[in-house]
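Here's a structure for you.
Only a single protein chain was left out; the remaining protein chains are all shown in position.
Chains here go by letter, A and B, matching the order in which they are written, and residues are numbered from 1 within each.
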Amino acid sequence: MSLLLVIILGLCATGIVLAIVLEQERIPAALGWLGAIASIVLLWFSGASLFGGAVFRATLWTIPSLATLTLSLDRLSALFLFVTGLVLLPGSIFASGNLSQYLGKYSLRSFSVWYFALFATLVLIPLSADAVSLLMLWELMSILIYLLVNFEHEDREHTRSGYLMLAIGEAGTLLIALALIILAGNGSLEFASMKAAGDALGEQARWAVFLLAFFGFGVKAGLIPVNFWLPQAYTSAPWPFVPVLAGATLNLGLYGIVRVNGDLLPVAIAGPGLVALTIGSVTALLGILYATTQSDLKTLLAHSSIENAGIITAALGAGFIFIASNHPAIAAIAFAAAFYHMLNHSIYKALLFVATGAVDSNAGTRNIDRLGGLIKVMPVTGAFFLVGALSIAALPPFNGFVSEWLTLQAMLQSAELASTGIKIVFAICGAILALTAGLAVTCFVKAFAMSFLGMARYESAAKASRARASSTAPMGFLAVLCVFLGVAPTYVIPLLDGAVAPIAHQARAADALVPPFFSGSIHHGELPSAFVADFHKLGAQVGQSVMPGRGLVVLHRGAAANPVVFAMSTSYMAVVLLLMLLGAYVVFRLIVARDRGVERRTVWDGGIRRLLPEMTYTGTGFSNPVRVIFEAIFQPTTVEDTRETVGKHFRAAIRRTRGENHVLDRLVLDPISDAALWMANGFARMHHGFLNAYVFYGLGALLAALLVARFT
Amino acid sequence: MAPELLQVLEDAKTRWTGKVKPGVDGGGAAAFHLECEAPELPDVCNWLFAERGFSFGGLIIEQRTRWELRYVFYGPDSGWAHVVTFLPATEGRVPSVSRLIHAADWHEREAEDLFGLVFEGHPRLGDFVLHNDVWQEGIEPMRKSFDGSRAVASREPDLTWKPRRIVEEAGAFAMPVGPVYSAATAPVHFQLETVGEDVIRAQPRLFWAYRGLEKIAEGRKADDVLLIAERISGTSAFAHSLALCQAVESLCQIEVPRRASWLRMFLAELERLRHHVAAIAGICESTALSVAAAQAAILEEELLRISGALTGHRYLFGMNVFGGLAADLEDNACRHAAAQVAQVSGRLATLQAMLSTSSSFLDRLENVGNVSASNARDFGLVGPIARASGVSRDLRRAQPYCGYERVEFQVPSESEGDGYARLRVFFQEAAQSARIIVEAAERIPAGRVRTPEAVLRPGAALGWVEAPGGAALHWIRLGDGGVVERYRIVTPSFANWHGFRLAAEDFAFQDFPIILATFALSVHENDR
Partner (left out) sequence: MSQWVIKGLRSGIKSTRYPRTSETAPGISPGLPVATPMSAELAQAMAARCPTAALEPARTGIDVNLRRCVHCFRCARGGDGAIGWERERDFECAGVTSHGDNFGRVFTRSIHILVVDTGDCGACLNEVKQLNNPYYNMHRLGFFFTPTPRHADVLLVVGALTEHMRLPLRKAYDAMPTPKRVVAVGACALSGGIFGPSFMCAGGVGDFLAVDVEVPGNPPAPLAILHGLLVVAGRKPPAPLYRRIEEVDGQG
């Protein structure tokens, strides 16, 4: 195992060296090859642990009176590494294809160096097993991300976004550091000893650790109120880097939250879970609201990432609450949902970003109001974007559906809890998540339909060229994964089990979700026969002769006190769907269309001479109802309306502009910055230049110090 | 003539000494005319409009040895003023008055399109009556040199023509509606510029149903032109044919027997009642209050059947002739019809009471589609639409004709100018019409119903009527042998379509069909 790790890091180092040595034209290819190979080795490395149970542990060197730098791979880390590998593989290929556009403008060398350095960091962070290495690597990652986001540094906007990200990232790192220090207490800073010391912490310290770690890691994860950097940073990041940014780095924030609260300091009371649940739900809602009303595809996807991070966090929060309430079986479901959603989000978000990158490169714009009709000129990209959109909108039989369904089912299991207050919170948050899911469908219908369907709104959209292979191949890979993860959840959930079990303190958590209906599978005999008979009547054993594994139905049976069953099978759904589509096609082709040809005519437009693109709905128009309904959140700040007339009644032009700022800016940032400025002004008033006053200040400080010393 | 009008005439004489030739119209009509030169035209018209309270009624253009442009104004309370200017036959340029009197806007655009006259200073000349993507500029069909009986063989239309966009906002688009839209509607195209929820600008494109009636009337005998007048708008057939008859009767000094006069009033009010009931049915239909719409539709059908049983035609075609009515109606039949009308009116009142307590219905109408009084005046709106916004002119009161001065009736007027105000005006006017019908049925005198063969002589005259949609003006010029030389039709829908956008803009999409229904506009009446 250590060999594999060495190979990965070695490939990264080779990448850095080659980036410095090679001439600029050859760097993209090198990046692509090395990145892909390193990703494959990473997948092998993490897969060995996730599927095979291999363990890995290495101590590096000891820093006296601080900690011994340790690397350790357990199944939780393996899961995150696996996801990272799944994203970095297509991401590297896409990056290599997309990078050459910067030749001559920016330094490809720098990009490549930072890219491989970040690769190494992304690999090492989940492996680090002590606070010092974690913090050092975290800092390194923050800086590298900043450098990569600010790659197109000539644009002031990008520098501003990058700087904002860096600043808030630093604040986050500070919070994480504080959390880990409090957690360590008097002991050493290795995770192993932190785990042991955790029991001794008092309630206040536990809350402090939770909140600090939650919001500290939440910066990277994209949770409110510290996620205001995310949309701008994602929009400013260069295309080669964006899939990695969205698919890999966001997960690290979630990794931190799970590591601290699930592993190092397991939650004992419901409070932290409630905080996570609420913040997650509200994050999701705000994320999707702003996504729906965006007309820039990149920013739309960024807000959508916020939404997904919120859903994952909400599921994690639900899991924490269930653990604290002594329902480990349901907690396992919640964690399985969270991890499944994290996996799904990385895949389909990377897919969508790659597709959008192809659109931006070829159609020249990523503004939805300037696109349209792309499916005619970029059919492959359109098809893959559609798969991504269907997945993220949580439509069966794609992967987003499985994880959203699991999340909502986990929410519903709150009926088993005792406390009414907690149940009410669950109900409200469940409703918010359901609303989010609905808005997500709206958002991605808009994103897909307005960009790919209909008429091209500008020349550049009508004449877009097809995407390169270096974009199509990664899209294809990710799309296949989306389909697989959607159609075969019964194979994925047992794989996640390894990561879920230790956190939920529930062994064989997958059994709770994937009962062994197939008569050939190992634990088939443990199921009650009446239960098996009932479900065999519904066809739960269909496919047992051809498919390996336990079964194709995801099903959970409540405890004896509350024997509610929830079940779903996207596998069967996919088969039935395919058969129906095939059947409809066959019937149409062979029977209906046999004597009749199919004629194509122009669209019915009411009888006008020609339908112009300016007469078709824009993305802004499509999402306007959402903006109007949630006016209280959006609160447009300025609506300028100038009407030019000739004479009193002949109108020449009506010009309107709308200015909006984010609700977080209004509610969080502006008050904080106002307060800070107020304090600063106050202090500024004290600096008036009179020497006498400064002497007086010194005297006052001395007196205060004496008084403090006297009374303590 | 009223002393106020004479005073205006005197003031005009003193104000533009030497530049204006005043005159009083003969024939007893309360009208004076001011002849002026083209450069003075905007000043004179604006003086009448802005300072003396006159309202613009219509623009009548005749191509004779020279161009005659006649701007017809309504007096503040009653009476008319005609401002007439002459242009040499070869020179077709005249200053526009539209910047000052916006009500003249569409009249000038129509004149430019059909006659080729240039109204200098008008910012929107071009595609109007003749669509530029079907005809090229310069066709000018109303000129005497154009043969209106045959299709134009070669044309070079501008196939790339597209409507003008006014709204500049990120994400704005222009939603097209029509000309074929909804179920069983007249052809009209709307370009609704919007960003999604509200209609920011509503621009109707009309004249899809332009049949060139003014042109094909030229050269036909006046009797046949009477048939055309009925078919300008079939739902206001009697009113328009009455206006033409009155114009010809006033020109040729034909006396209409009293019985005919009363019967004409009876039938005109019957038509008005049916038109307003149809408008009410349309409003209920647009708000999807199906039972109310069905109730109103029942009443409309009953009124159509009453009209059909009484006169033989459900839309009262073929009743008016020059000098009276084409056929007599029995007194019993009239009283029977009046009794039925009274019954209909009672049910209409019940409907109104029920509607005024249906809050969800009122929500769709109150404060929706507002037209302010000043805008109504600026745009020259007429009829029930204008009366709902406080412009309360009704030609039956202001310029009585056909014996209306002999009956008691009220002219309702509201001030809010929203959809509900228009609905109330429709109800109240319908009630007043029913009242007139019932009263008239008792008072129709015996006698002839038609003056024996009237002699038509050459000349020109203006006829007017308060059609169900508002004031309509018909200008007729006869030549020898009773042949029509010029027939000018100014319809109420022409003025009210012009002002429709005032109501539709800045309201939500869902309100658009309702606002359209509350205006009860006739496309055919506008298009001619």
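The rule is simple: a contact is a pair of C-beta atoms (placed from the backbone, for glycine too) under 8 Å apart; a residue touches a chain by one contact, two chains touch by 3 or more.
No experiment lies behind these values; they were computed from the predicted model shown.
The chain that is not displayed touches the following shown chains in the complete assembly: A, B. For the chain left out of this panel, the touching residue among B:46, B:78 or B:185 is B:185. When you scan B:30, B:118 or B:134 for touch with the missing chain, the hit is B:134. Across the entire complex, the residue among B:203, B:295 or B:413 in touch with the chain not shown is B:295. Note that of B:98, B:191, B:235 or B:433, the residue touching the chain absent from this view is B:235.
Contact with the chain that does not appear here is found for just one residue of A:421, A:520, A:583 or A:607, A:607. Interface residues of chain A with the unshown chain, by the touch rule above, are 601-602, 604-609. Contact between chain B and the unshown chain involves residues 131, 134-135, 141, 146-152, 179-187, 207-213, 215-216, 223-224, 227-228, 230-235, 237, 278, 289, 291-292, 294-295, 297-298, 300-301, 304-310, 312-315, 317-318, 326-327, 354, 357-358, 360, 522-525, 527.
Operating definition for what follows: only the chains that are shown with their structure count from here on.
If you average the CA atoms of chain A and of chain B, the two centres end up 64 Å from each other. Listing the residues of chain A that touch chain B in their complex gives 295, 369, 605-609, 611-612, 614-625, 627-628, 646-658. Chain contact summary for the complex, chain B toward chain A: residues 98-100, 102, 105, 123-124, 133, 159, 161-162, 165-181, 187, 189, 193-197, 200-201, 378-379.
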